[in-house]
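Here the complex is missing a single protein chain, while all its other protein chains stay put.
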Amino acid sequence: MSKHTFTSKTFLSIVLLLIYIPIISLVVFSFNDSKSLIQFTGFSLEWYVKLFESGTIMDAVFTTILVAIISTIASTLIGTLGAISLTKNKKWLREWILNFNNIPIVNPEIVTAISFFVLFGAFQIERGLMTMIIAHIAFSVPYVVITVYPKVRQMDADLISASSDLGATPLQTLWHVILPQIRIGIIAGAAIAFTMSFDDFVISYFASSGSAVKNISIYLYTLKRGIEPTINALSALIILVIGMKITFDYFKTQKNLMEEEE
Amino acid sequence: MKKIVLLIVLSLTLSVLASCEASDSIKLFMPTEYIDESLLEAFEEEYGIQVELIVFDSNEIAIPQIEDQSNAYDLVIPSDYAIEELAVKGLLDTIDWDRIDMTKDLLDPAITQLWPDCGCDPADFNVLNYSVPYFFGNVGILYDSTRVTLTQLEALGWDALNDIDEDVMFYDSTRDMIMVALKALYAGEVDINNPTDAQLAAAEAWLADTTRVSNITYASDEIFDAMLVSGSTQYAMAVSYSGDAVYLMSENDDLGYYVPASGSNVWLDAFVIPKNAENKDAAYDFINFMTSFDNMLLNTEYVGYTAPRTDVISDVITNETYPESSYRMTVRTNDSIFRYNTELKVKMAELWARVRAQN
Amino acid sequence: MKPFVISKPKIKTKRKWTFEGFLGVPYQAVIGFLIVIPIVLMLIYSFQSRASSQTFTLIFTLDNYLRFINEPIFVSLMAESIGLAFVATLISLLIGYPLAYIIARSNTKTKTLLILLITAPMWINMLLRTKALEQVILMTAPELIGTNVAIIIGMTYVYLPFMVLPIYTVLSKIDMSLYESASDLGANKLQTLIKVIIPLSISGVLSGIMMVFLPSATTLVVPKYLGAGRFLIGNLIENAMIAQGDFGYGSSIALLMAGLILIFLYLIKKVDKYTEGGDE
Partner (left out) sequence: MEKEPLNNVKNTQKLDEPLIKLIDLAKEFNGQVVLRGIDLEIEANEFVTFLGPSGCGKTTTLRIIGGFVEPSQGDVLFQGQSILGIPSHKRPTNTVFQRYALFPHLDVYDNVAFGLRVKQEMLGRFTRIKDLKKSLKIESNSNGLTKSEFKKLFQNHKQAYLANVQKIKDDMDEKVRKYLKLVGLEGYENRRVHKLSGGQQQRVAIARALINEPKVLLLDEPLAALDLKLRQEMQYELKEIQRRSGITFVFVTHDQEEALTMSDKVVVMNHGEIQQVGTPVDIYNEPVNKFVATFIGESNIIEGVMKTDFLVHFDDQDFKCIDKGFALNEEVDIVIRPEDIDIVEIKDGWIHGIVTDVVFKGVHYEIDVKTNARTYTIHTTDVQPLGKEVGLSFLPEDIHVMERSN
């Protein structure tokens, strides 16, 4: 493949540096022994201790993970089955459904958020954990569908006929043939759903406003007094987990590549 | 594999259900960073009642949430004028003072002076019919004396915020900032609860003043970080509530608190029980717990706001926990309280949106 | 061919689709109750006169829209939000395109590493990233906080990966031999880029633009941390909905914004079709 010129290497390095400087500084200051986020005065782990002692932060972390897991499972399930059933719908119906499906995707997040806020307000649904989960499911499902649906369409329709022909009931066909075939799409959809839920701020903020439920984003946004390096400690831990995941992914793809070359 | 997934789903569902189900608990809706949370634990221990703390940034945000019947808070701590609005809208229970251990005669004279409990005019709204005082205070300028001098402030009053070339924090609160602008412009010549349109327009111009020399940032509780560390304060001046100022001054010796002579707002935050509260008995228990001498003292020491009980105030001042000058509330000629006024509220909300949109 | 008429009544094929039909019910419920109905409610509220969230009068009025449009400050705020987002999108494109190009032309191993490095920050909470940036700006150039520059830097920083990723995806699918065949035909590097590569990658550029522009234009977070509490259009909507509890007004601003953005995106697509000679 082509060699990088000096210019492109420099450009690449500068951009990467700019991307990572804030992240590195975030991590560095999590070890600061004073409250300052601007001056590093010495090394300490006190913010990590404080982090685990803080009920509010731990609650927010727990809420975030809980909402992400439940909404990922639910939206993956709903979206996958929905995508499968789409192929069986009449063309006009399918087109309408897909158009509606795209509403949350092409709309700014805040519009979707407001729409949930209005929905829960109009029907007097008490905002809280449940509404947050419902909102997350609702905005994840369309992404799962657009990820899974192409895989369903790519699938050889004869495979379903073959399965049925060999005596499998529709449920068995779904489980033993269709789902394994679209597995990659499902995994990708679930990953998107999880990431979006885990990072979501705007929609969660509106869908749970007025309640005590906070995910990490809402906690940060509404945080005012005592912004302490505990947040940096939390970020550092999140970065650590993500870093590990990325490293794992990297080595996995490298391994796959090597295997393919063999 | 399938079983593991099933197990996870099941346990998650159960934990969600469990968190929804409340044995005996109250939903307390109050401003952010406004309570010593260890008292909540103490209350939970003593009464076996869980307190679910839900916070709001401002009365303006809180009112629609309380109106939203699905929320069903058991206890709310809004400010005086918001209490009036909620009461007028029929959302509040009246307080049965027989069930309150803290008698009214224990209240600081400033409170009884501003919100008299004479019962003389039943048509006249009395905040104490609907609420039990929590903290009270006023609005002033918290300043870093190494960057701004008291003399400057005394000379300029509220205009110091616009006229001194320094970083300034405006409090992100509709009513308080409009009050500041009106007092800055008209001092005692304005009824802050019923200003003329011209006065409001002038206030808007004052707030959105493009010719001012200072750099304005809108913030609220961020003040605690910004002003905490001596020598590296983010703002030279900040519009601040007395209690926040008192707390910060105890942490940073450079700080001073000045209430301009052209007048300020004296406010009262108090417990109210919404009509749709689900656990009113527990709400009374909590009020009594928080307004007892010991707990109120602990609470006021923690947050720095002025307690409504005279005995607590005396204790704070004799022990020099906080300086009397800023901790004790005195009502001066140009000071006023807020009242509820529907029309004004709408006008102010629109005015505020315009001001904020311009910055 | 002879005309042929099917004489007997058609055989009903009921049982065949019931299973698949059943599978789609939850999805259709989500679409109906959580996507269509909320948007319809927003529309209804936006045409209601100022009323509390609970009361419907069902009297059609344009008050909410007029209230917004007749206030020059708000209109200019919307323009400012769109303008800032536009500049941020442009800068993201100027940085993101070469970046994606360089990555796409790297060897496979470097490619994976680089794309992971670029996308990794996407996994970190957006507020945390914004705060991290704020921290760095406070350390290096605190006077920037509150200015348009800081806001644009913030938007670019937070959303850059969303620009790189789709462009990279398209570029990496372009057959490498195209680069060579173009240079075979005597095109120099720049010509290859302009005549061959850019037109082929336009679809990636478009999704990149959408994915940066949409969230930038409506962000609540960037102006809060980097704009020293300044309002952008998102904050105005937040203020209307949460602080004022005015569903109709909030909905109308949100819908106006959504409409404007849709028009903007539509125009971009038009331009794209035009440059491609309408062959897609």
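We just call them A, B and C in the order they show up, numbering each chain from 1.
Criterion: a contact is a pair of C-beta atoms (placed from the backbone, for glycine too) under 8 Å apart; a residue touches a chain by one contact, two chains touch by 3 or more.
Values in this document were obtained by computation on a predicted structure and should not be read as measured data.
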Among A:Ala168, A:Ala188, A:Ala212 or A:Ile246, the residue in touch with the chain that has been omitted: A:Ala168
Touch with the omitted chain, as defined above, among A:Ile69, A:Leu159 or A:Ala212: A:Leu159
On subunit A, residues whose C-beta touches the chain left out of the figure: 156, 158-159, 161-170, 172-173, 176-177, 180-181, 183
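Note that in this section only the chains that are shown with their structure count from here on.
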Farthest-lying chain, centroid of Cα atoms versus that of subunit C: B
Centre-of-Cα separation between subunit C and subunit A, whole angstrom: 17
Whole-Å gap between the CA centroids of subunit A and subunit B: 37
Where subunit A touches two or more other chains, by residue: 38, 121, 124, 209
Shared interface positions of subunit B, touching two or more other chains: 65, 68-69
Complex contacts: residues of subunit C adjacent to subunit B: 50, 52-54, 71, 73-74, 77, 146, 228-231, 235-236, 239-240, 242-245
Contact set on subunit B toward subunit A in their complex: 5, 8-9, 12-13, 15-16, 19-20, 27, 32-33, 52-57, 65, 68-72, 220-222, 224-225, 228-229, 232
Subunit A contact footprint on subunit C (complex, rising order): 17, 19-24, 26-28, 30-31, 34-39, 41-42, 45, 53-54, 95, 98-99, 102-103, 105-109, 112-114, 116-118, 120-129, 131-133, 135-136, 138-139, 157, 160, 176, 179, 210, 214-215, 217-218, 220-221, 224, 234, 237-238, 241-242, 247, 250-251, 254-255, 257-258, 261-262, 265
